[in-house]
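Here is subunit A:
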Amino acid sequence: MNALSEAAVAALIVLGALFVLLGSIGLARLPDFLTRLHGPTKATTLGVGALLLASAIFFSSRENGGISLHELAILFFLFITAPVTAHLLAKAALHRQARVDDRRRQGEEASKEL
Partner candidate 1 sequence: MNTHAPILPILIPFAAALLQMLADRLACQRIVGLLATALLILVTTWLTLLADDGLLRIYALGDWPAPFGIVLVVDRLAAAMTLLTALLGFVALLYASAGFDERGRHFHPIFQLQLVGLTGAFLTGDLFNLFVFFEVMLLASYTLLAHGGGLARTRAGISYVVLNLIGSALFLIALGLLYGTLGTLNLADLAHRLTLPGHDPALARLAFALLIAVFALKAGLLPLSLWLPHTYSAAGAPVAALFAIMTKVGIIAILRVQAIALTPAIPDLLDHWLTALAIATVVFAALGVLTASRLRVLAAWLVLLSAGTLLLTPAQANAQVAAAALFYLVHSTLAGAAFFLLAGVIAERRGEAADHFRAGPPPATWLQVAFLILAATTAGLPPFSGFLGKLMLLTTLRAVPAGTAIWSVLLASGFIVMIALARDGCLMIWKPATLAAPPPTGVIAWQRATATLLLVAAGPLLAIAAHPLAAYAERTASQLQTPGAYVAGVLGASMATSLREAAR
Partner candidate 2 sequence: MLNAAIEIAFVLIGAALALNLYRLLRGPDTSDRILALDTLGINAIALLVLFGINSASTAYFEAALLLALLGFVGTVALCKFLLRGDIIE
């Protein structure tokens, strides 16, 4: 493993970890649910992405291994699933934030429609 790739790996690792932390800081710090939701779903995506890139470079540059691309698969799945979780979380939070009375009315209306 040459120095360049080692440096790149090291930088990406720190960067990735930093973004992971940032995401969690957002989660802990931001004032309400919807803003909190932005933190982790964004920053962690890039954080994990950077770490995965580091991993790809790391394993690709080792003597015996070929090019390591399987980290891409992880990223790929994260990208498919992250919006879904964000979407459902947002929906759930909005559902729960609405006042009970409103919701009950809404639910009744919905059941009328049905």
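If you want to know what made the cut, all candidates are chains of the complex that A comes from, given by their letters.
The rule is simple: a residue touches a chain if its C-beta (ideal position, glycine included) is under 8 Å from a C-beta of that chain, and two chains touch if they have at least 3 such contacts; residues count from 1.
Just so you know, these numbers come straight off a predicted model, no measurement behind them.
Q: With reference to the defined contact criterion, which of 1 or 2 touches subunit A in this complex?
A: Of the listed options 1 or 2, subunit A touches just 2.
Q: In their shared complex, at which residues does subunit A touch candidate 2?
A: Going through subunit A, the ones touching candidate 2 are 6-7, 9-11, 13-14, 16-18, 20-21, 23-25, 27-28, 33, 36-37, 40, 44-45, 47-48, 51-52, 54-55, 58-59, 62, 70-71, 73-75, 77-78, 81-82, 84-85, 88-89, 91-93, 95-97.
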